[in-house]
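With one protein chain held back, the other chains of the complex are shown just where they sit.
Chain nomenclature is as follows: A and B, assigned in order of appearance, with residue numbering initiated at 1 for each chain independently.
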Amino acid sequence: MDREETLLKIDDLYVKYRTVDDDVYAVNGVDLELKRGEAVGIVGETGAGKTTLALSILGLLPKGVGEVYRGDIYFKGQDLLNTQEKKMREIRGAQISMIFQDPMTSLNPVFTVGDQIAEVLKLHGTKQYAREQENAPKSDRNENKAGMSREAIDARVDEILELVGIESSRKICYPHQLSGGMKQRIVIAMALACEPDLLIADEPTTALDVTIQSQVLAMIDDIQKRYNTSLIMITHDFGVVAETCDKVAIMYAGEIIEYGTLEQIFDRSLPHHPYTVGLFNSIPDLTSDKPRLEPISGLTPDPAHLPEGCYFSPRCPYCTERCTAAAPSVTQLEEGHIVKCHRFSAESGTEGR
Amino acid sequence: MAGKAKIKKSRGQIYDIWRAMRSNKLTMACLIFVLFLIFLAVFADVLFNYETDIIAQSIPDRLQPPSALHWFGTDAFGRDYFGRVVYATRITMIIAVLATLGGSVLGILIGSLSAYYGGKIDAAIQRILDVIISIPQILLIICVVTVLGGGVRNLIIAFIFSMTPGFSRVVRSTVMVTRENEYVEAARAVGASDLQIIVSHLLPNSLGPLIVQATMSISLCILSTAGLGYLGLGVAAPQPEWGLMLSEAQEYMRTEVYLILFPGLAIVLSAVAFNLLGDGLRDAMDPRLRGFRRKKRSIFRKRREAVRG
Partner (left out) sequence: MEHRLLEIHDLVKYFPTNAGVVHAVDHVDLAVDAGKTLGVVGESGCGKSTLGRCLLNLIRPTSGQVLFEGQDVLAKKADKKLLKQQMQIIFQDPYSSLDPRKTVFNLIAEPLKINHLCSSKQEMEEKIYRIMETVGLAERLAGSYPHELDGGRRQRIGVARALVMKPKFIVCDEPVSALDVSIQAQILNLMMDIQEELGVAYMFITHDLSVVRHISHSIAVMYLGEVVEQAPKKELFANPKHPYTQALLAAVPVADASRRNRERKLIQGEVTSPIDPKPGCRFYARCPYAEPKCQEPTELRAVGDGHVVRCVRAEEIGS
């Protein structure tokens, strides 16, 4: 497989939620490109539009409320926003799958975990299986075109459980018999069962303990590299990004305000968006002593009433007249490192931080 | 919510509730109607003389249709029907309100103690209540009334007896849910006693379901009183009572429709008004629901606009 092949392309995406009082602008002009086998971390605080972005890729925005009103999403060249719901169902789970934050509510308590993984396979089958079927002599072929044979499903369930580090004998367990970490592994197993091309993980480890979190992150990283799966890791934790991602996008008020490689974003000697700097100054560090944290003043803006100009301007220490007058455009700082901030745009020249 | 916090000064919880209620037209209409009922109940004695206006018979005037003199006409004994319908409000309201008050006070006591202390006390109380609840309510009331005899006082006792288990169930379950909230522990951490916690946190937060239950009980009492009166088990004859009046009017149903119409309307309207008022109150008392009601209404408005084109 070609590593440079573009798997997902999001082009100038705008999403709003219609409530009766106001329109809530959740995503405001996001451009994102994801190559096969690449892992992108999307970092932002509550209400930055991270989850909305993920849901719009999957076409799972709440009907009648959430709406993409501008922009396009292409997955393997296919326009996802104009794809029939029936087609989308085939893509969801099979080619793009999502891991949700809370493993407790993502699993159905009345079915065994094995059955729940099997269910996904019954719906979609695996590519591996499809290839085998094509090559098999006609007489051996499984008549049921949509699904796999019972034995094949059983074998795949065992295989995938092993992959996420759970003994296959535990497939007869019900969700409540497993710990939180194990449940999250099962959720990941379900997401990976059909060998998706793209895995979207929405805060997959936030509900877990540190030692379990590191196990799960290591597992995701390992699987992602081994199967060349593309990954979108949504999180608020820079640490999680550092463990699993190649590229990082920082989101604020529905925009990607900075994008670059892991090294570019985390290198504090390079210039950055003031919000990124603020975030880094806000987190207590495990390896060095900061006498005092420097939090960003103020609050994230109400997405129903976004400020004029740059959305970060009311909280920005470098705010000028220009910032409140017009929204900044994208500026490239170096190859692959872009920032949406007036401080770096052409007119004022590039200033370091 | 975030970003532009409203400038707001507290003017007390009661004021906030009132303001929220005022914005709901249906609730306000029901409130006005209920106040009107209460007014009638309180002043029925002043408006009419019981001996001469309500129970004195005048055969020559019997079965007159509604007119300027007799707004609701007269009944088979020539009594002014308007006076009787209004006076019946007094009797019904006394029964319904006192019974509900008694039932809810007892229910709150039993329910909150049961929920707060739990364990064996809870188990014992709940088993006793189970027995009472397992008997159909109307049957229970009839039993009590048969044993004690009819009359307003005994009806009230019967209603209290049959309603207390329901109230204490509601109070118990909501208090048990509320008790698990961290703010109860937070109150204990600042030194609040059990009683203080029950009074200032548990009950206010359990009030929503309780109010719905109470208003439902009032309508149920109104309906049951009428039902028992109709069966001849409730308020005794010359006293006016809607159910009793319906039963008396039965004979003339085909010819004098108004004899059925007015008491019937009174029953339906008062029962509905109490129910809707309860719903409105519950919404108004929960600060978290106050904002939403505005939205809900405007959804209806949008729909109406959509229908009109």
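Going forward, a contact is a pair of C-beta atoms (placed from the backbone, for glycine too) under 8 Å apart; a residue touches a chain by one contact, two chains touch by 3 or more.
Values in this document were obtained by computation on a predicted structure and should not be read as measured data.
Trainee: Can you tell me which of A:Glu294, A:Glu308 or A:Glu321 touches the chain that was removed from the display?
Mentor: A:Glu294
Trainee: Specify the residue from the set A:Phe238, A:Tyr259 or A:Tyr311 that touches the hidden chain.
Mentor: Answer from the full complex: A:Phe238 touches the omitted chain.
Trainee: Of A:Ile117, A:Leu161 or A:Met182, which residue touches the hidden chain?
Mentor: In the full complex, the listed residue that touches the missing chain is A:Met182.
Trainee: Counting contacts across the full complex, list the positions on chain B that touch the omitted chain.
Mentor: 1-2, 5-11, 13, 181-183, 185-193, 196, 200-201, 204-205, 285-288
Trainee: By the contact criterion defined above, which parts of chain A meet the unshown chain? Give residue numbers in ascending order.
Mentor: Per the touch rule, chain A residues meeting the hidden chain are 45-46, 179-182, 209-215, 217-218, 236-245, 262-263, 265-267, 278-287, 289-290, 292-296, 299-300.
By our rule, only the chains that are shown with their structure count from here on.
Trainee: Between chain A and chain B, what is the gap in Å from one C-alpha centre to the other?
Mentor: Here chain A and chain B have centroids separated by 53 Å.
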